[in-house]
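Every protein chain of the complex appears in place save one, which is left out.
So, chain A:
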């Protein structure tokens, strides 16, 4: 088993892309593109029954990103933060039911889909993942009993008892308002929609609902997931989850329903605050970067959202006479023409409301609400590799959401190359690290006090992400411990963190 892959090797596999998926040429635009099969929106509760089945027939070869089984295994062996993932889901160091009864669902290399996997400890978890070498895995709820025992139980005995409250934002939902890319593609321009969504949702969850432990994770291609980990959020029953989803959902209706935003006046404080957050983004992104209303078709859509016929007439006349007029100017035209008082029927308040609605329609987060409503919904784990892009699903710091650039997120090939590079420069460290790894998860805390052995991830650009994750877990575990202290007086003993590496 090669434990890493040379940079050249990675590049080669990258180049193989064109001939890899036969589906793309054969099915044409029927939408069964390989990239879509591996997509990162997990809105299907039982993905095994749908997409992967189709996929299995046509694509046993490596995915377009060049992530093959060896690379995947090397990643799990050397880089994947099993221990932190364990601590995150376990809410502490000593293995509990929070982790032991948690469902994992593995997508294997042959695209078989294994549900109801569970692991009592971090070590067994790691061992099994290495053995199965899944192309990705998802996290489900904590059940009332061990999910592996489900078949020995009578029907209805195994009930989901808790799971993080999750949110899913996917740029494909923005296709009708982004002009730069479509489908699975993204660029820095349209990523700003996700940034906006993170800001708005994060603020609402913290200020309105009082949640504190919200982990945002890049989904690997064109979206982001939020995991709300507060105990109060984890234990919410489905109807309360639905309530939150409803509270946050402002855009309603499908492609044919016309105006998507219909909010009551006066505006709810949550909407007022969101508008405040989004105002500038609207000017910068929708009017500037995207130049959304530049095309005649989109301009017509804009007009459809405005309330006054006479005003629309004059706007249409003006815009028809100067084709290609920039969105910023068009947006400004609305007010300037309204001010001329040409339209006698125009009500300034209605126009203001309509403009607010438009800002919301073009910037307010578009959530895949179904994901949030059900406790049993599975969502892809943080830090797994997106098979389509090879990028790691790294956490996003919501306070620095603007700085996050999805295109510079490390890919697994980069990372493995970085290890090699580092090891080449520091030959002494290599052997040691290898020993530690070969021995699996044996802890090496005591004997390395003086010169602590470097973990492989610390040699790479994954380091800041894992450290962010670690500090997130620390905050979560601290609160959890404070809550348990009354019952559990042995608390201080735990402080010497045996899992620290």
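As a working rule, a residue touches a chain if its C-beta (ideal position, glycine included) is under 8 Å from a C-beta of that chain, and two chains touch if they have at least 3 such contacts; residues count from 1.
In the analysis below, contacts and distances are computed from a predicted model.
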item: Omitted chain (choose from "28S ribosomal protein S35, mitochondrial", "UBC core domain-containing protein", "DNA primase large subunit" or "RNA polymerase II transcription factor B subunit 2") - UniProt protein name; value: "DNA primase large subunit"
item: Residue of A:79, A:158, A:177 or A:236 in touch with the missing chain, whole complex considered; value: A:236
item: Contact residue for the chain not shown (choose from A:209, A:422 or A:468); value: A:209
item: Sole contact to the chain not displayed, among A:97, A:127, A:150 or A:270; value: A:270
item: Residues from chain A at the interface with the omitted partner, ascending; value: 207-211, 232, 236, 239-240, 242-244, 246-247, 264, 266-272
